[in-house]
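With one protein chain withheld, the remaining protein chains of the complex are depicted in position.
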Amino acid sequence: MTIRFGNLRPKKGNIHINKERCKGCGFCVEFCPRDVLELSEEFNKKGYHPPRVVKADECIYCQLCEAICPEFAIFVTLKKEEEKGEESESRP
Amino acid sequence: MSREELAEEKNPMEDFLRMDRIPHIWCPGCGIGTVVTSFADALKKSELDLDKVAVVSGIGCTGRVAGYVKFDSFHTTHGRAIPFATGLKLANPELKVVVFSGDGDIVGIGGNHLIHAARRNMDIVVICVNNFNYAMTGGQVAATSPMGANLSTAPYGNFEYPFNLPYLVETCGATYVARWTSLHIRRVTKSIQEALAKRGFSFIEVITPCVTLYARRNRLGDGLNLLKYYYDQSEIQHGADTRTVGIDYQGKLIVGKFVDKEKPTFLDGMNTHLQKVLGEKYVPYGVKP
Partner (left out) sequence: MRKVKADPKGVLTGAHYLDGDFAIAEGGLAAGCRFFAGYPITPSTETAERFSERIPFVGGIFIQMEDEIASITALIGASWGGQKVMTVTSGPGFSLMQENIGLAVMMETPLVIANVQRGGPSTGLPTLTGQSDMMQAKFGSHGDYEIIALSPDSPQECFDLTIKAFNLAETFRVPVFVMTDECVGHMHEKVIIPPADEIEIIERKWYQGPKDKYLPYKPDKDLVPFMVKAGDGYRFHTTGLTHDERGYPVLNAEVQDWCVHHLVDKIRKNAHKIIELQEDQIDNAEVVVVSYGITSRVAIRAVQLARKAGIKVGTMRMITVWPFPEKRIKELAGKIKAFVVPEINLGQIGREVERCAFGQAPVIGVTHCGGWVHDPEDILKAIKEAVR
């Protein structure tokens, strides 16, 4: 069996944010290992600043924001890549 | 991908939560929601039949968990989640019964039930969210409040000795004892998963920031500050002697899995003993033929 190195790619994720459910605690922004998120200037209906995605390509589908959000307001789905590479287990 | 497309995806928590009851009542920066996510994740990984999972809560902030999770769920009286769970489990031993409640509920008013359920090795999982105070009623001193902390009924600082929960439940006979902070997300998940897979009394303490009351009264910053602080103060010591894991005000937090042992449960003990003493005449209970 041949092993091909150099073909591993980190997974990519799509971040879904339910802005209206957010209470602006900032946990997701603070703990994102790739600084994908930041708190936006805009207000939601409750008067909080929900997060927004600033570096979408940096997301490695670790789902930490999903796990840490106390409001169940963020979740991440796996982005299907065009280029086929072996998927690494990037999730910590 | 456009926003519309993104909106079509389903939040994975929808399988575990009563979405018609969300948003929940917990404050911004509260850690309880994170623990609920960890619980859901643990259930997902456990591959249990979710129809056979029952969640019992008492009263308090964490007591509201039963109202949000989409299982057979019971929001009982203050302190009585454990005896309720005892009845539920014994009446229908097929169930995986999880008590999800706060420190004031489980250890304060319900302390007697906690020690007795541990003593009997009742086959239930207890997730005790510890925020060091009675939050629902406005931040009063609790059986877990560290000495020196300022609480609304200890306005000059708490001078009572707090409980060391892992030590308490271990001495009473618990077969699984772990403690984490709510930022130890994956570890909390793993502990709950292990507890779900275990037969016997399992106790998981999760230290959680109470931003509106405990943090505010003690000037500890916001939820984020406290969450990080607890995490940074924690030191993982699996198998630590639980006598040494007491919590001082803003002191070091020893976390980890302290106890994981096997022992016959209440029902195992009852069936084995009565079978031995009474022989054929005994009708075993809760055992599938």
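First chain written, first letter: the chains are A and B, and each begins at residue 1.
Here is the rule we use: contacts are C-beta pairs under 8 Å (C-beta built on N, C-alpha and C of every residue); 3 or more make two chains touch, one makes a residue touch a chain.
Everything quoted here is computed from the prediction, not taken from an experiment.
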Would you list the chains present here that the left-out chain is in contact with? B
Per the whole complex, from B:K70, B:R187, B:R217 or B:K257 the residue touching the absent chain is B:K70
Missing-chain contact among B:N11, B:T37, B:T62 or B:T86 belongs to B:T86
Which is it among B:C27, B:A54, B:C210 or B:A240 that touches the chain not included here? B:A54
Interface residues of chain B toward the undisplayed chain are 18, 20-21, 51-52, 54, 56, 66-67, 70-77, 80, 83-92, 94-95, 112-113, 116, 266, 270, 274, 278, 281-285
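The definition used in the following text is that only the chains that are shown with their structure count from here on.
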Per the C-alpha centroid definition, the whole-Å distance linking chain A and chain B comes out as 28
Which positions of chain A touch chain B when the two form their complex? 14, 16, 18, 21, 23-27, 30-31, 48, 64, 66-72, 75, 77, 92
Given the complex with chain A, which residues does chain B contribute to the contact? 1, 6-7, 9, 11-13, 17, 22-24, 26-34, 36-38, 41, 183, 185-186, 189, 222-224, 227-228
